[in-house]
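Would you mind keeping the following structure in view while I ask a few things?
The other protein chains are all here in position, but one chain of the complex has been omitted.
Chain lettering (A, B and C) follows the sequence in which the chains are written, and residue indices restart at 1 in each chain.
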Amino acid sequence: MGNSYGKIFKLTTFGESHGASIGGIIDGCPSGIKIDLEYVQNQLDRRRPGQSKVTSERNELDRVEILSGIFNGISTGTPIGFIIKNKDQKSNDYSNLEKSFRPSHADFTYSKKYINRDFRGGGRSSARETACRVVGGSIAQQVLNIIGVEIFAYVSSVGSIHLNKSYNNLDLASIDDNIIRCPDADISKLMIELIERMKNSGDTIGGVISCVVKGVPIGIGEPVFDKLHAEIAKGMLSINAVKGFKIGFENVDISSSVGSQVNDIILNSSGKTKTNFSGGIQGGISNGNDIYCETSFKPVATLMINQQSINSKGEKIMLKAKGRHDSCVVPRAVPIVESMMALTILDLYLISKSNKI
Amino acid sequence: MGNSYGKIFKLTTFGESHGASIGGIIDGCPSGIKIDLEYVQNQLDRRRPGQSKVTSERNELDRVEILSGIFNGISTGTPIGFIIKNKDQKSNDYSNLEKSFRPSHADFTYSKKYINRDFRGGGRSSARETACRVVGGSIAQQVLNIIGVEIFAYVSSVGSIHLNKSYNNLDLASIDDNIIRCPDADISKLMIELIERMKNSGDTIGGVISCVVKGVPIGIGEPVFDKLHAEIAKGMLSINAVKGFKIGFENVDISSSVGSQVNDIILNSSGKTKTNFSGGIQGGISNGNDIYCETSFKPVATLMINQQSINSKGEKIMLKAKGRHDSCVVPRAVPIVESMMALTILDLYLISKSNKI
Amino acid sequence: MGNSYGKIFKLTTFGESHGASIGGIIDGCPSGIKIDLEYVQNQLDRRRPGQSKVTSERNELDRVEILSGIFNGISTGTPIGFIIKNKDQKSNDYSNLEKSFRPSHADFTYSKKYINRDFRGGGRSSARETACRVVGGSIAQQVLNIIGVEIFAYVSSVGSIHLNKSYNNLDLASIDDNIIRCPDADISKLMIELIERMKNSGDTIGGVISCVVKGVPIGIGEPVFDKLHAEIAKGMLSINAVKGFKIGFENVDISSSVGSQVNDIILNSSGKTKTNFSGGIQGGISNGNDIYCETSFKPVATLMINQQSINSKGEKIMLKAKGRHDSCVVPRAVPIVESMMALTILDLYLISKSNKI
Partner (left out) sequence: MGNSYGKIFKLTTFGESHGASIGGIIDGCPSGIKIDLEYVQNQLDRRRPGQSKVTSERNELDRVEILSGIFNGISTGTPIGFIIKNKDQKSNDYSNLEKSFRPSHADFTYSKKYINRDFRGGGRSSARETACRVVGGSIAQQVLNIIGVEIFAYVSSVGSIHLNKSYNNLDLASIDDNIIRCPDADISKLMIELIERMKNSGDTIGGVISCVVKGVPIGIGEPVFDKLHAEIAKGMLSINAVKGFKIGFENVDISSSVGSQVNDIILNSSGKTKTNFSGGIQGGISNGNDIYCETSFKPVATLMINQQSINSKGEKIMLKAKGRHDSCVVPRAVPIVESMMALTILDLYLISKSNKI
């Protein structure tokens, strides 16, 4: 259970880190959409390990193979099945995981929840599964493009280095100009230095990804429970290592705000507001302004330094990671955040078509 | 759409602020559970307006009437239907809302999403609907009690007044000892003073509610999408005025943490960890430690001071609230947070019964 | 679980036969629809007991009270909550059911499935709950009317008395001209006589209801699993006492047909076919021709003659019904069949809006 996302545009995924392949099914993609597979591959390349010095060295090429649902380059409205073969697996690096539980990983909980566990590389709990989200999300983005929706995610914090600028003052076209995916040349250098310092010490660091969505039609989101920002929050928190979420309130603390400072004055009948503390959503429904949110990632749990833990017999052990790991997850997580945003907005957009006859 | 919460233990609600009544249906409540309606009423009383000087003066008694699904005081496994009649409505206070859109409220978005809007008191977008969540949640809590789960929510911030203590050092039995529901006598006084100051100025202030859950069995949560903390996040963000969420990392910033400081060392085969930065969840699955999360509320959007806005013709207007409103929502939101937590955990607990034959 | 019907236009119901009230919530009704409550009441009146000599004498007036979701007579897009109070309960007639299990009733299975059972009048398993389906269905019908869909159900068999005519040769406007709801004056007389004979003997008899739907747009139904006729079948089989279902093949045996006789030749680009053995659906998708199906009801299980059974201790007992019961359920079930059809088609119609951008 729990491996499907969305009600109408629904992505279901499968696959373990070191199995034959990972993959998924997109059910509910509207028909007649020209699908650019190069764009899908490009998003996968932005997520894949081994792409730069600030990411894991595991070298997965992550070629997606589409098995159905696209005919002559155009979606047919039937399910889009796809697989990504696992190639550069070094299961030996993980053989010690068979009987040991890494701190702040899911080894212990999977072991207890399920009777039989594929321990190799973390199995299903590995962030490798997020490649399938990127396939689904990058197809969703192409559907959204047709209705004028554009999604931009970028790294806004690494450790205590924060990009304290509003997205309105950033060049969102420059996000990929550096390997950290922060659209500010100076801040990005500091972030890269910090990650390299963490890498050298064998330690890891957290970060924040901001996401801006432009062009969302007014009326998306289904209160009272399936509010747009509640669904976005779920999507983001479902990404590996995410522990926090904020909608609106860009660079502002929510709880210490006072109403007269953060209420968004409506300027005209298009719904345009003077400020956008609401982050483009009021009462759980998009209001036509840009959607803005921040997603916080904890430091990667896999350290290249010794840590105490236990094995499956409950005995104390010392663990030190082998293999190739990220010191900070946010540069690679940018397309994943974009994908979860695209999946969420497209699904609720399609649902909103039933609000009126 | 969007008015149901949960897959197995499912709450569906209806009702507008100034309609005949609000109410709901709980489908999937296990049979044979003794239901204490006084506990339900007590939770409603903790949520209701007019309960203290820090809350709105609207005086709703909020008597729940159970219409089905409980026979001789015990759940029958069939749907529990309930209503709460609306009584102390002063619709005249809201007559000016027919054609005007309040800043940072849902008037504009509801008006655009739907063709016909019940504007009285905010209609469906009013936080009045959360009373139905409390009915559902307080029944869920009684089911959870049977398996040993206990939920404690409390106010940990009002404005910039923070309770900088770990819940481990608080007396959770003392939460209701003051009207702010902060289990620290000194801090709560400061919070009350701040809220009264806001009230006198006609302005409003945000806050944070912390929630601790003890006794959750290992294995609750359905990765990869329906992770326990992702579902909790959705539940919390679906509450009116909530804009932020954090799992674990109590009183600690997520993104500036380093791995070696926040990894939770597993001490023994019960899964007990030395620290609990994970907030009781790893890989989206409960690990047997306490669940801990923080939910951030923005300041109430209704101000007793003049604000610029537009009317339904797009003309500029000045608005000043009539009626009776909260200056800070967190004291009354404590049972709502508890309720969303109970609904989420119980639903995923029931689903987890299918993990093994 | 199991008390919701539909994905987008979703009806959830509650209530026991002898509780305070029954009721439900319609979530996902499009906004801006003028709702004629007299039509709803009229459909309830066609279903209610005590309406004629061929129905039970229980005299429930079944007044529906709308509690939300309709404002100034027009749907608001928010949930429509409603209740129907239970009035003419004679629980004493059923006191013997507390510890006894009636043959071919749900007393035994409810007793085993759930720990605590409201035995009065069959509790939740009573066909009384179908009144809530009629409320939901008659609102769905009003939405469907806007897009030109019309639904006609009528009794086509009682016992071995069959109406062997195609609906094309019947006056569907005359269905309510007789109390049996069969649009053929001669056949209806025979049916009424048969039911009266059964009533006098204390026995009961089965029947068939045919349903025709005109004006369904091409393209409704979601293969491969949620095919239009598969969803209709589920809806019909979920009605109390229904045991069989057939799509198309009007007055023709399915399995003994040969392809060259029952293939429907397409005549022109509107999709109009020469014959309509397909019943308006091909590949699970409406093809623009009339939808036609037959639903078979078993004889009512409650007999006014002695039957052997067991009590809750497993002891043999003799049972004879008290109370007021139908000898044949089909006359009253006509609006229920219409309602399940309306709920099913409207839900899939709304879903189909997402097939294209």
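To be clear about the criterion, a residue touches a chain if its C-beta (ideal position, glycine included) is under 8 Å from a C-beta of that chain, and two chains touch if they have at least 3 such contacts.
Predicted model only: the values in this text are computed from it and were never measured.
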Decide which residue listed in A:8, A:149, A:216 or A:266 touches the omitted chain of the complex.
A:8
Contact residue for the chain not shown (choose from C:157, C:188 or C:339):
C:157
Applying the definition given at the start, please give the residues of chain C touching the unseen chain.
1-5, 13, 101, 103-106, 108-110, 112-115, 124-125, 129, 157-160, 198, 203-208, 218-219, 221-227, 229-231, 233-238, 243-249, 253-260, 262-269, 271, 273, 277-279, 282-287, 296-303, 305, 307-310, 313-314, 351-352, 354-356
Contact residues on chain A toward the hidden chain run 1-4, 8, 10, 12-16, 19-25, 27-28, 31-32, 65-69, 71-72, 74-81, 83, 113-118, 123-124
Residue positions on chain B contacting the omitted chain are 7-9, 28, 30-33, 77, 143, 146-147, 350-351, 353-357
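The rule is short, and it goes like this: only the chains that are shown with their structure count from here on.
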Using C-alpha centroids, which chain lies at the maximum separation from chain C?
A
When chain B touches chain C, do the two copies use mostly the same residue numbers, with over half shared, or different ones?
same
Hey, how far is the Cα centre of chain A from the one of chain C, in Å?
46
Report the inter-chain centroid distance for chain A and chain B in whole angstrom, where each centroid is the mean of the CA atoms.
26
What are the residue numbers in chain A that touch two or more other chains?
351, 354-356
